[in-house]
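A single protein chain has been removed from this complex, and every other one stays in its place.
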Amino acid sequence: MKRSMVSVMILAAVLAFLYVPIILVVVYGFVPNGISMSFFGSDGSFLGFTGKWYRYIFTGHQSVRALLQSFWLSLIIAGLSTVASCAIGTTSALALHKWRGRLQSIHHALVYTPLIMPDILIGISLLMLFAACHVNCGFWTILIAHITFCVSYVAMTVLARLQDFDDRITEAAYDLGAGPWYAFFHVELPILLPGIVAGGLLAFTLSIDDVVITSFVNGAGTNTFPTYVSSMTKHSRNLPSVFALSTLMLVFTCVLVGLSKLITSKGQAKLKVKAS
Amino acid sequence: MNSEFLVFDHVTKRFGALTAVNDVSFSVKKGEFFSLLGPSGCGKTTLLRMLGGFEKPDSGRIYLEGRDITDLAPNERRVHTVFQNYALFPTMTIWDNIAFSLRLAKLPKKEIEEKVDAILDMIQMSEHAWKYPNQLSGGQKQRVAIARALVDRPKVLLLDEPLAALDLKLRQHMLLELDTIHDQVGITFMYVTHDQGEAMSLSDRIAVINRGRIEQLDGPAKIYEAPSSRFVASFIGDTNFFSGEIVAKDGDYCTIRPDGFPDIRAYNDKQLEVGQKVDLSVRPEKIRVTLAPPPPEKGASINVYPSTVQDIVYQGVYTKYWISSSGVRVAALKPHSRFLLDQEPITWNDKVFVWWHPDDGYMVESEK
Partner (left out) sequence: MSSPLRSRRAEWLVTAPSFLWLALFFAVPAVIVLAFTFHGHDISGGVGEWSLSTWRELVDPDYPAIIWNTIKISVEVTIWSIVLAVPCAYAIARMNPRWRAIVAGSIMLPFWTSFVVRVFAWKTMLHPDGWLQACCNLFSIGGGHSTILDSEAAVVLVSVYSFLPFAIMPLYTAAEKFDFSLLEAARDLGAKNFYAFRKIFLPGIRQGLVSAVLMVFIPAIGSYVIPQMLGGTNCVLIGNKIFMRAIQNRNIPHASALATVMAVSVLIPIGLAMWWKRRQDARDRQRLEAQTAKLFTAEGGAAK
């Protein structure tokens, strides 16, 4: 069919378009000259690939120290905000699922609105809050900001899973003598865990990738990986090490996602409650 | 307070404008197999959920062994439920599912193992102990759900349409199994169903419920043979109704004059008076259909009506006849047996005689 040929061609072009920068990131991680970002010398000769940027990263060379520092900070913030937003987001989803009333409709609006607002607005408004309270921006303000925008994503992910949850199962736990806490930790939580993990992964990705909100609330000198990168210019000597680090992250996440796919597909086969 | 084992005392439950359970009172004996039978939406589940502690009655009290349990939380009453969709814990193995209540009761490990293994043995699921619920078939899940609810020997076991999700064969099998389990454990069963066959074959007593009220509470045979109302008679099995007025009385019998049908003689067990409106229920299997008139030795007092065969439906065990008698459609059942067979088989549009003994009709007073 001609029509679908056209669309397949557009799809192929779009995929190429999406992957060009990724390929570039990988390739430029091996560029010998960090200033000209070129594989060719001034005389036009091919200089070959180099692994020195990777060496710098693994040995903690002083030229990449600030980069690595920002990267660790990103990991710490992403880790902490994932844990916190998972806890808060899960309780939020539970509340939204269990009760219907005035309180919950306000609650729902509070959880939902951050999702439809450009993130720059969350950044500026938090900055205003911290300014109004005379709080010095730094690690803690970044953490608070990240938890704030992650909570909504976790809540919505868990809520989606709760929609398939059979309330009779909780009732069965009560019926057999469990109190609310026992029922929650032994029955509900294990069933919700895949949803919470999915929400947590989303939160981690968003947190580690965030540049807009962070650049409003990071104060001077506290840089996460994205804000550090965005402050670089093209002629910074460390650019190739950024690309090298990104390549490492890409490989790492690919492996991780591959593994988790394997585990969840197995887990899901176990957990799926067949409607019989 | 009350010497009876389980008592519902004027219990009412409303959902908004709807009264799901309307002033219901009854008591259940210890060890009894007690059924709540009624059409879907009549309030059976609501009754059961109030006993389980998931709903609170708007008024009335529930007593278990003389203790008022109306306000207790579900986890505070020794009453367990087998849910309609089983509600097994999907993240736990069968073994852990069954051990759930024992662990909560903080029994010693050894005792838990013994009890779980014993009940797994009883339901013949020992080899599936380490499977997860979604790896089981419907019937197996059903048995696990029952075992889970029985293992710590509750005072009452509640079963909400436990067989509804199973196919016919399995349902019949589980019916027998339920009966055996009840005999083995000696625990009071409270069984909810809309299927009169299930209720009939299992129960010691049945409460027939209609629109949130108990219409009749009796043993299965009594409910079938002597329904207390037109609703019960029509809900439990098939029946033919003749509505009319009593026009004559002679001893234990009376004559009813239905609208558009000849007079019928019937046994007047309630000693109703002339002039009273009644519904006469005649079960199809009590009606005989023959090509020849009934032999005179059957007595002069039987009801005989010349009629025409309209429809014949072969149903395996029986053949069902739809017969037009004075313009009224009457259903009659006839078992298949050489012995009962007429000389000539009855077919469509045959002129036949429909007849039954006055004792085979059962009168209920007309609802006003």
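Residue numbering begins at 1 within each chain, and the chains themselves are lettered A and B in the order written.
Note that a residue touches a chain if its C-beta (ideal position, glycine included) is under 8 Å from a C-beta of that chain, and two chains touch if they have at least 3 such contacts.
The structure presented is a predicted model; accordingly, all values stated were derived computationally and were not measured.
Contact with the chain not shown here comes from a single listed residue; of A:P32, A:G195 or A:P226, that residue is A:P226.
Of A:S36, A:S63 or A:Q163, it is A:S36 that touches the chain left out of the display. Hidden from this view is one chain, which touches chain A at 1-4, 6-8, 10-11, 14-15, 17-22, 24-25, 28, 36-38, 87-89, 91-92, 94-95, 98-99, 101, 103-104, 106-107, 110-111, 113-114, 116-122, 124-129, 131-132, 144-145, 147-148, 151-152, 155, 170-171, 174, 179-180, 183-184, 205, 208-209, 211-212, 215-216, 225-226, 229-230, 232, 234, 239, 242-243, 246, 249-250, 253-254, 257.
Note that in this section only the chains that are shown with their structure count from here on.
With centres set at the average Cα position, the gap from chain A to chain B is 58 Å. Residues 166, 168-169, 171-179, 182, 186-187, 190-191, 270-276 of chain A touch chain B in their complex.
Considering their complex, residues 52-54, 73-75, 79-81, 83, 85-92, 100-101, 104-105, 132-134, 137-138, 141, 148-149, 152, 165 of chain B touch chain A.
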